[in-house]
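Structure first, commentary second.
Apart from one protein chain that is not included, each protein chain of the complex appears where it belongs.
Right, chain A next:
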């Protein structure tokens, strides 16, 4: 089953994205903690794209697509047209480094990598897709 949600690149839309993801995952019987953890990972990727790749430009948009597959698990595609950001090539800072340098950012993608089983980046001339896979039993 496939669910799609497209929003303008505004930080205020993050809450709407979270509601969309939560609603879909709850419909498929995931536990409360699993739902909240996955919602967090999607929120982190979308926040990163909206703020850093799209500079909060409401004329641009991102699309969240959720594919629910009983065999493969959950596949989240986050689709946009910005300059590609490859999360797999991003060397995240260590927590010690963040604390010492009093940085406020940098931990979102650490969370995403800890939560998801696989992260893939696809790109063609028209769009970029950040694919996040979570192998989890689904009703």
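By our rule, a residue touches a chain if its C-beta (ideal position, glycine included) is under 8 Å from a C-beta of that chain, and two chains touch if they have at least 3 such contacts; residues count from 1.
Throughout what follows, contacts and distances are computed from a predicted model.
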Name per UniProt, for the chain absent here [options: "ATP synthase subunit a", "ABC-type quaternary amine transporter", "Transport permease protein" or "Anti-sigma factor antagonist"]: "Anti-sigma factor antagonist"
Where the missing chain touches chain A, by residue: 11-12, 14-15, 18, 32-33, 36-37, 40, 43-44, 47, 50-51, 95, 98-100, 102-108, 110-111, 114-115
